[in-house]
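Take a look at the structure below.
Every protein chain but one is kept in place in this view of the complex.
Then we have chain A:
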Amino acid sequence: MDDQIKKIEVSNTTKIFGKHSKRAAQLLAEGKTKSDILKMTGATVGVKDASFNVYDGEIFVIMGLSGSGKSTLVRMLNRLIEPTIGKILIDGENIVGMNKEQLRDVRRKKIGMVFQNFALFPHKTIQENTEYGLEIQGITKSERQEKARESLRLVGLSGYEEQYPSQLSGGMQQRVGLARALANDPDVLLMDEAFSALDPLIRKDMQDELLQLHHDMGKTIIFITHDLDEALRIGDRIALMKDGDIVQIGTPEEILMNPSNKYVERFVEDVDLSKVLTAGHIMKKADSVQVDRGARVALRLMKRLNISSIYIVDKGNQLLGAVTAQDAVQASETGKSLEDVLLKDVPTISKDTVLTDLFDVVSTTTIPVAVINEQKHLEGIIIRGALIGALAGDGQFINSSERTVETVKTEEIEVKDNE
């Protein structure tokens, strides 16, 4: 992770609401608790000494229950709420020290925001709403109209330009909210409980669409939610907040598998792992043999690895099928090629398949299930033991992060050397 570009760096940022915030900050530094400070000064600690980095292009979820300070924290990132103490760097520039004009410029060009209750302007049409951020920058009418139309197209709302927000359903209104934020083409998107006001089915659709948009546009997204399932579903990394504190930051797997304290543990204990973990999390490195190496090489590799079947790929590493040890023995004795004994009808799945959809495939096959990507390249295999182990919550069966799983290298070179 360290080699990634830091988009936002928040260091030791605190927000205290109410009078006597200076004194409250001092008490906080002395280690007094939130309730002590409230009693002594009447000031409320909103966010306490938050430090984290958000990397370029990731979806960073800030999650916590109501009152945990997550909305305050996100509003400090564009200074809708002034931090009491702390430093917030966006692209290396400290926005806390900026004057009004500089801040306005950052808000106009770098940061877009989507709100829980949509916050669309009821007196403006969908088109005008979407244009708003461009309009206030003084961009010409024709240019902003075009950008807004493009943005509405992205969220699937072409044809609704002349409607008013009140004529649209909640899900569609939030698409407008998203389109309005995207129209400015900001690097960073702040989404404050953006889907919380939507009903569950629509919410899931919106999550999918957001992931798709994120995939296509590669924006840095900071997403606030109180819903753990949502956080696990869309977050590359999650910061869990409680009473103004960030209690843990990590990938969904880290949060699930290694809760840093009792609070996180209690928070995540009811999570249905089979709906969160994907094939990518539990797949193991796959061993394969190129088809033209012949049955003998395949057999030898199987023996050495102590496995009873092996996947066969072509020169381009595309999956062709599998061969069992039995068939390989037969082939090498009769001088047949690997192709002749190849099992072509092998079960395959993609890396994103959640475990709950794996049960059926895994239970009906005798060989490990192949995980392939869109190019039909073999990425890994799923063995039954790992599936069950992961569901039992055993961390050793779970890959630390989807992205750290390396592309599987075949061991053909090594085998060749042995010959």
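In the analysis below, a residue touches a chain if its C-beta (ideal position, glycine included) is under 8 Å from a C-beta of that chain, and two chains touch if they have at least 3 such contacts; residues count from 1.
Going forward, contacts and distances are computed from a predicted model.
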Hidden subunit of the complex - UniProt protein name among "Cytochrome c553", "Acyl carrier protein AcpXL", "Proline/glycine betaine ABC transporter permease" or "Heme exporter protein B": "Proline/glycine betaine ABC transporter permease"
Touch criterion as defined above, residue of A:H123, A:H215 or A:K262 at the omitted chain: A:H123
Selected residue (touches chain absent from view) among A:D105, A:D199, A:D292 or A:D394: A:D105
Among A:L80, A:V271 or A:L342, the residue in touch with the chain that has been omitted: A:L80
Missing-partner contacts on chain A, residue numbers: 78, 80, 103-108, 111-113, 115-117, 119-125, 132-133, 135-137, 164-167, 180, 184, 190
